[in-house]
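Excerpt of the complex: some chains, original placement.
Every chain is named by a letter (A and B) in the order it is written, and numbering of its residues begins at 1.
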Amino acid sequence: MTQARYRDLAEWPLMATALVFLAAYAWQVVARLEGEAAAPFEVVMWATWAVFVADYLINLGLAPDRGRWFIWNLHELLIVALPFFRPLRLLRLVTVLSVLHRSVGDTLRGRVVTYVAGSAALLVLVGSLAVLDVEQHAHDAKILTLGDAAWWAITTITTVGYGDLYPVTPLGRLVAAALMMSGIAVIGVVTASIASWLVQRIELNTEAAVTASEEPVRSELAELLDEVAALRREIAELRGRGGGIVETTGPERG
Amino acid sequence: MTQARYRDLAEWPLMATALVFLAAYAWQVVARLEGEAAAPFEVVMWATWAVFVADYLINLGLAPDRGRWFIWNLHELLIVALPFFRPLRLLRLVTVLSVLHRSVGDTLRGRVVTYVAGSAALLVLVGSLAVLDVEQHAHDAKILTLGDAAWWAITTITTVGYGDLYPVTPLGRLVAAALMMSGIAVIGVVTASIASWLVQRIELNTEAAVTASEEPVRSELAELLDEVAALRREIAELRGRGGGIVETTGPERG
């Protein structure tokens, strides 16, 4: 089985696993479960983790060039191996976007709305859960509920940053830094898409101008072809009459 | 009557309705009217709401493909059906922009100034009223006057976010999130417009270069046409003389 075929087959099961993981993780974080109460959720999370590890190993096994795949997918190893990067497993849900994308169609406006809105929503969701997970047990924490976490994530990803809420632990600040960078990337994509859409409209005009500038060349060429054809007919006629002078004709050449 | 014709006819009455709605809504929000005092304003707002519902139903009735129109205009249904989205009815005033646009003319600079300034002003107005409406009755609210609300809306839409004022209720935070996203879109349009204007100037040079590169081809073609024409004249002359040798001429071929 090739890696591409495996990925096609694994796409939907992995997305389902990510959704199960999301539900277990969100419940555990929001309900502040610890000790016995958290046990069933821990089991679910270990199970989903096993699926992600298996996916990583199968991908590594099927890769045509394993060394190269390993180097270019170090981030996958980090997400799978380190508990801190656990929330990033939710990024698998980005697959939902490509599904949405296919159904929305291929217009730029649809694409931008789908990807930007989808990515931003996913980032806010992952960021909220992750920051709440690492912050809520700190003694001077400001972010204590999922509502607060989501509000903080939105003010951060848009780079507004009121400062009414902010993470105070090193891990929370790492989550925040990742969210800020994502925010800049999202803003960049929005601006760049609008710009490229405006430029595309200009480009269409350029193409039209190029085609238009070809027009006279083509009409002159057509005129020339007619002229040469007329010339040839006259020569043929001349030759026909000239045939009355000498009888011997050379072999006809194509 | 077609839907397009209805829209042309309804444009100005709907804008007037939106203005009446704006006046009633703003007065009610700013004067913190409740109970008996609010009654006449409530009547006006129900009346304007009836107009918007009628407009929605007429549009749905006149649409060539009702199912499709319903899907693509779900936001219109939300604005009309849910009281929370009430302030969005003010977005009808965006029609003023297209009127301004027509009078400003078609230069890019005029367009950007009109749309960006107009949209930003409208968003600040709608955002201020909406946030004041939902925030002012919360016990720990920071945004308590229209001046504060407008100041908060400006710091939010520009993504500055000092944090001296910020919403504290879930609904207020929803309004804020909408305003932040609008802010990013406005910034994106400003940047993209400047970029496309700079690119357009580059494009004009490209078009000129393309046209210039066509020039030699066209002059060579003209030379060639002259050459072939001269050739034909010489053949015609040769044929004229050749006619003195044999009397019989073949049938003239077109």
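Remarks
To be clear about the criterion, contacts are C-beta pairs under 8 Å (C-beta built on N, C-alpha and C of every residue); 3 or more make two chains touch, one makes a residue touch a chain.
Since the model is a prediction, treat every value here as computed from it, not as a measurement.
All protein chains share one sequence; of the complete assembly in this entry, 2 are displayed, while the total copy number is 4.
FYI, only the chains that are shown with their structure count from here on.
When chain A is laid over chain B using CA atoms, the rotation angle comes to 90 degrees (nearest 5).
Interface of chain A with chain B (complex): residues 147, 151, 154-155, 158-164, 186-187, 190-195, 197-199, 202-203, 205-206, 209-210, 213-214, 216-217, 220-221, 223-224, 227-228, 230-231, 233-238, 240-242, 244-245.
Considering their complex, residues 156, 159-163, 166, 170, 173, 176-177, 180-181, 183-185, 187-189, 191-193, 195-196, 199-200, 203, 206-207, 210-211, 214, 217-218, 221-222, 224-225, 228-229, 231-232, 235-236, 238-239, 242-243, 245-246, 248-250, 252-253 of chain B touch chain A.
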